[in-house]
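Missing here is one protein chain; the remaining ones are kept as they sit in the complex.
In this document, chain identifiers A, B and C correspond to the written order of the chains, with residue numbering beginning at 1 in each.
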Amino acid sequence: MDDLYREVIIEHYKNPSYRGKLDPHDISFADNNPLCGDHIQIDLRVGTDGLVTDARFDGHGCAISQASADLLMESIIGKPLEEVKKLNKDSILEMLGIDLGPVRLKCALLSLKVLKAGVYGLGEASDSLVE
Amino acid sequence: MDDLYREVIIEHYKNPSYRGKLDPHDISFADNNPLCGDHIQIDLRVGTDGLVTDARFDGHGCAISQASADLLMESIIGKPLEEVKKLNKDSILEMLGIDLGPVRLKCALLSLKVLKAGVYGLGEASDSLVE
Amino acid sequence: MTLNVSQIRKDFPILEREIRAGVGLTYLDSTATSQKPLVVIEAMNDYYRRSNANIHRGVHALAEEATTMYEGAREKIAKFINAASARQVIYTRNTTESINLVAYSWARANLKQGDLVILTEMEHHSNLVPWHMLQAERGIELDFIPVTEDGVLDLGMYKTLLDRRPKLVSFTHMSNVLGTINPAAEIIRLAHEAGAITLVDAAQSVPHLTVDVQALDADFLAFSAHKMCGPTGIGALYGKTALLESMPPFLGGGDMIKEVKLRSFRPNTLPHKFEAGTPAIAEAIGFGAAVDYLSKIGMDAIAAHEHEITEYALERLEEIPGVKLFGPPADKKGGVAAFTLEGVHPHDVAQILDQDGIAVRAGHHCAQPLHEKFGIPATSRASFYLYSTKEEVDLLVNGIYKVKEMFG
Partner (left out) sequence: MTLNVSQIRKDFPILEREIRAGVGLTYLDSTATSQKPLVVIEAMNDYYRRSNANIHRGVHALAEEATTMYEGAREKIAKFINAASARQVIYTRNTTESINLVAYSWARANLKQGDLVILTEMEHHSNLVPWHMLQAERGIELDFIPVTEDGVLDLGMYKTLLDRRPKLVSFTHMSNVLGTINPAAEIIRLAHEAGAITLVDAAQSVPHLTVDVQALDADFLAFSAHKMCGPTGIGALYGKTALLESMPPFLGGGDMIKEVKLRSFRPNTLPHKFEAGTPAIAEAIGFGAAVDYLSKIGMDAIAAHEHEITEYALERLEEIPGVKLFGPPADKKGGVAAFTLEGVHPHDVAQILDQDGIAVRAGHHCAQPLHEKFGIPATSRASFYLYSTKEEVDLLVNGIYKVKEMFG
């Protein structure tokens, strides 16, 4: 049926591999999607060499937001933080393999916004982080 | 040419009979037309029997506002205050003998508003006085 | 007094639109914003093509025309809610600005630290955040009439709250999530007995019910044109004359003044005192046309039609396994059906329905605290208006079955 709901998205939504929390963690950040109230928390462990050694997301949201969080966690484990900082809108759309209108885009990008705000040590996850 | 500028209006504008101030007076009130900044002051003398014995207007404004002030003064001298209170939009339009759109109407009614606010002893000349 | 809905639908050009090739529009999102009939679109069109000018201060023909149309619309709107005078109707951008006007002007002049404002747990953010801001700034106190499990206000608790002598009771006439129609006249009567002023958020009631501000005895009442067949960019605040006259101005600028000196000004009389700068002229004219349109059809007939559709929708939705409905039964509510579907996020419900051109809204509908109360982050919401049909309800129900299949 709808491209938006490719098998892979429904699969990651129903059976996420990286849902949960990390305790202890080196970085933790949480924020909401103001449009729908969806909430995501991301915990990271980072090695002394600056590589992400483990990552988890928690919270609630739609299939798009949950699947993209799961895919995002998968993609950053083993990567240097410097590379995580470079991720943007296009990285997420590529992982999802779909096109999104402006409202659903916010769902897809929530986890990346939260991730980057955490990595940069910001007080707030703003849209400008992911453009 | 234009009905709005009937002879009588131009005449009362150019040669008003009741322009000036009264000192002493029993009632005096002044206000502005917020739309154009025109200003009118009205002074009245009232006899013990409640009849207006003399009336003057002062200030500046367009032909319509000045002519209607002059005509208004003329019409109230000798009248009881109670009757003055009953004057309204229609009384003025009748004196002028013309029809007016909403903006010029404010010019025509400024003197009546000021007169009635003074007669009622109000703090402000509001539109509701002349409808 | 039944509506000729197929005729009415022809008044709304958008209802003929294809959302995508071969897929028509099933618009079930009128609570967010209504669609616009051609007469409203054309009224603004005509204004721009024939009469456009700035108002009040101009003496040329266009300015006179525009002023007459702008003020004529105010008369219509006043009559629509049975205000005693058009001067009691202030044009604003929307319900939200109307409420903020009261919060900035009336409340900042009248409320001091410790003064109590009563709201309800079912308020839209627009009737919460202005009071949060005032609480932070002024130290006023807020308390809330609770919402019961079945989605109505707990009036017993309200009476108890009134013992604390609130200064203001501000509440929604109709919930945009639960659909609950609150007993506004009673709430206002009790508030007045306790010495409080009242503000009615009528964003959902004025579009859907006959609202009579004098019968309600409302002190302030706020609504938006865009939810009642009118344009975006304009709303209204109704207020009692003595209150409005006693209030300081809100925004400062052109038109709201009687006289300006370099270092001071005198405010204008009502309603202009609260309308600073060039107003939404075309929008006011569109608002007037919307009110004409609704009046001609008749608000009671519209309410009856919506009631019929809502009753049918609740019945059909209830049958679907996994669907949970929120709010009271049809006889206590307007045309709103908010629900959750087990195991599927409301965003996904809305997105999949959209594939079939069915427009419902998903999220917290600007009522996060209410959703929190019910322990859910979001709902899907279908809502109805004079152009809604039972066939559209059937399409919705079929769509929900499709969603279940995909996520099954």
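Operating definition for what follows: a residue touches a chain if its C-beta (ideal position, glycine included) is under 8 Å from a C-beta of that chain, and two chains touch if they have at least 3 such contacts.
Note that the coordinates shown come from a computational prediction; the quantities given were computed from them, not determined experimentally.
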Partner chains on view for the chain not depicted: A, B, C
Options C:A63, C:L199, C:L270 or C:L317, residue touching the unrepresented chain: C:A63
Residue of C:D219, C:E283 or C:E306 touching the missing chain in the full complex: C:E283
Residues of chain A (touch criterion as defined above) contacting the omitted chain: 31-32, 34-37, 101-104, 124, 126-128
Residues of chain C (touch criterion as defined above) contacting the omitted chain: 13-14, 17, 19-20, 25, 27, 29, 32-33, 35-36, 40-41, 44-45, 48-54, 57-63, 93-97, 99-100, 103-104, 121, 124-126, 128-133, 135, 142, 144, 224, 226, 231-234, 249, 251-257, 259-265, 276-283, 347, 350-351, 353-354, 357-363, 365-366, 368-369, 372
Contacts of chain B with the absent chain, listed as residue ranges: 1-2, 4-5, 10, 14, 35-39, 60-66, 104, 107
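In this text, only the chains that are shown with their structure count from here on.
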Between the pairs B-C and A-C, the one where more C-beta pairs touch: A-C
Approximate Å spacing (C-alpha centroids) for the pair chain A, chain B: 73
Distance between the centres, which are taken as Cα means, of chain C and chain B, whole angstrom: 43
Multi-chain contact sites of chain C, meaning residues that touch two or more partners: none
Chain B, residues touching no fewer than two other chains: none
